[in-house]
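Since the structure comes first, as structure tokens, the remarks are kept for the end.
Apart from one protein chain that is not included, each protein chain of the complex appears where it belongs.
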Amino acid sequence: MDTADQHYEEKFEFPLWKMIKAHAAKKDISYVKAALEVLPEFEKGIRYRDTKFEEAEVGKRAAELRALQEADRKNRPPGGPGGPGGPGGPGGPQGGPQGAPKK
Amino acid sequence: MALSKIADRVYETDVLVVGGGIAGCPAAWKAAQKGAKVILADKANPARSGSSACGIDHYPGFFDRGITVAQFNQQVQEMGFQNAFHGGVPFSDPTRMYRTYANTQWSTEQLEAMGVPMKWTDGKYRFMNADSHWKGPTMRIHWTNVKPIMADACKKAGVKILDHVSIADLLTSNGKVVGALAVDNRSGEFIVIKAKATALATAACSRIYSPETAQPWNYKMKYHWCPSSVSGDGWAMAYRAGAELGNMEIAPPGYRLRDDGTLSWGNTGNEGFEAAEVNFLGKEFKGRASHMGASIPPAYMSFNNLPEDFLKRIEVAYVDERMVSFKLAEDRGFNLRTHWYERMDERINQLHVEPGINVDENMAASMKGLFALGDCIQGSHNVCACGSTGMLFGDTVGAFLEKTDKPEIDEKQVSALKETIMKPSTVSVNDGTEPMELECALRYATERYNNLNKAEGKLREGLRRIGSLRREFLPKVVAKNPHYMARALEVRNLFDVAELHFEGCLNRKETRRNYIRLDYPQQDPALNDLLTYQKLVKGKKVLEMRKVNPMKYPDNHKEER
Partner (left out) sequence: MPAKIDYKKCIGCKRCYDLCPMDVFAIDKETEMPKPVYNEECWHCGICWMECPKRAIDITYPASMW
């Protein structure tokens, strides 16, 4: 299944990028200038400071992942000399926190 | 022979900062603020160079967790030993790590004084959720324009910026570093820079392993970060000059996203909500569950189940980190709500964070006059280290400058190095080897003979191949014009980094977490608290394994500012 198939039917657009392009065209400025000008407006629709909401969602997800990791660990066939660790994030230290120390 | 006859341009300065990224710019700015004469050299333009050329969305390393910095440091050290090479907890001088973390708040304020936005749009700081990707107090930041802001601040502070200047080698005198040699990669001029203090802020190295795309034809420079900032220049130059490097064998594997440019990587966890990892059936997995086909490609990252609010946050992070992702994703119909992003195979693709130049709490390397900042440092640990180490260096280098004499330059040394440095500009195009061709040959050797599953025979063969390539082709590298001098100089450095990597791997005869020796599948407890250090002593390679220095600061130490 090609999850990009929808593209060929209806061209999808990022809401924020649409705003940036429109603003850039309207003021005839660069994309980067336009982006910084529209960002505050776009952010108004995001619950950045609603810590209860954030913690609830993130906590729920973290719990899901812990349960999944536990289930995977139980079902894993007996392993060899400890294979590769966690995924590497280009944004920072490799491995990240996802792999708890292996026994 | 007078320097003016050997060199096209000669500079003299108190401080030379090599690399105008997010470590080098703060360093140059702060040193200039404190009254030093500063030159900042960058291969391109500091206004848009380095890992954060397009921006970045996170700044880690804060303490609001109710533990002291020393306690945190102790935890990090322990994790580094017991779970070495898991990644994220590299090991290096604990006093330096302590100092970096103890001053994160201070460095934040310094960056703000520089004009860099640290607060969120609503005027307050914003920290990522406790369960977020970094598992530590990390600030979310709008750093789309961090580079133009930093470059501008440096100019205003009186830093002399040498743009499009590739630093090629360090100059030494009686075991001290006294400056550097460079090539202007637009004019082709040969440059001498005399400096009392030289700070390498040249980041890490990804270009000894294969690039991150599937089958790059022309575009072999595809990396997550700016290619010219991941060529390990500072490491190689420091090594050639006689400074000590550490952990050069440590490179935990990771995966890249195949269509990296269509999603700013940092987004995936930086808002706290971890994306799903799914197999080709869309079934979510976590960890190395090979029976689910998870570790057999293709495996995917999916954001399909993210709450609406978090999808919007990712869009904001696109602006913070790499705006072109909008365009590239839309071109391909990669809608976060429906698309699965293919993960590439798990393999080593970069030397970063653990390897680097061994420095103390003053960012001083093992040779007087030499310093290292940011990702260039052994055990650089975290992105905040760029701001902290850079600012700390700039803040305290004055004390070093006061007791340092004017640099004495050996013209013979300059002439000898000039010959090597400028060689590619003298090779005839018909007889020469293009830098990228040689680079590809080198990267193929590292990819094939090192990487995830090491063994003595493979490592030896790899080293033999690399040595043969070096002997045969490095002298034939041709720079068709000054632009290609930048690439030619990088290839020379990549050879040094690759060889250090192989030699370190040959020496570590054990398997420890992600460091896998097929011929030594057990962990060797004798190596539990030993790190690998490598340097040249009178031209001879010296490798030793030893413990790090004990931590010097007491638990309740407070930096005085």
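Here the chain labels run A and B in written order, and each chain numbers its own residues starting at 1.
Basically, a contact is a pair of C-beta atoms (placed from the backbone, for glycine too) under 8 Å apart; a residue touches a chain by one contact, two chains touch by 3 or more.
All figures in this text were calculated on a predicted structure; none of them were measured in a lab.
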Per the touch definition above, residue among B:Val17, B:Ala47, B:Leu200 or B:Ala317 touching the missing chain: B:Ala47
Residue among B:Tyr11, B:Tyr101, B:Phe190 or B:Tyr223 touching the omitted chain: B:Tyr223
Chain not shown: contacting residue from B:Val10, B:Ala157 or B:Leu328: B:Leu328
Interface with the unshown chain - residue positions in subunit B: 43-45, 47-50, 53-54, 164, 185-186, 213-223, 226-229, 261, 322-325, 327-328, 331-332, 436, 483, 486-487
Residues belonging to subunit A that touch the chain removed from view: 24-25, 28-33, 35
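Note that only the chains that are shown with their structure count from here on.
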Chain centre separation (subunit A, subunit B; CA means) in Å: 24
Contact set on subunit A toward subunit B in their complex: 3-8, 11-17, 20, 31-32, 35-36, 39-40, 42-43, 45-49, 53-55, 57-59, 61-62, 65, 68-69, 72-73, 75-77, 79-99, 101-102
Complex contact set, residues of subunit B against subunit A: 56-58, 60, 79, 82-83, 85-90, 120-122, 126, 129-135, 142, 144-145, 224-225, 252-256, 260, 265-266, 268-270, 272-274, 277, 284-292, 294-295, 307, 309-310, 312-313, 315-316, 318-319, 321, 323, 326-327, 329-330, 332-335, 338-340, 343, 346, 349-350, 352-353, 381-383, 452, 511, 513-514, 516, 521-522
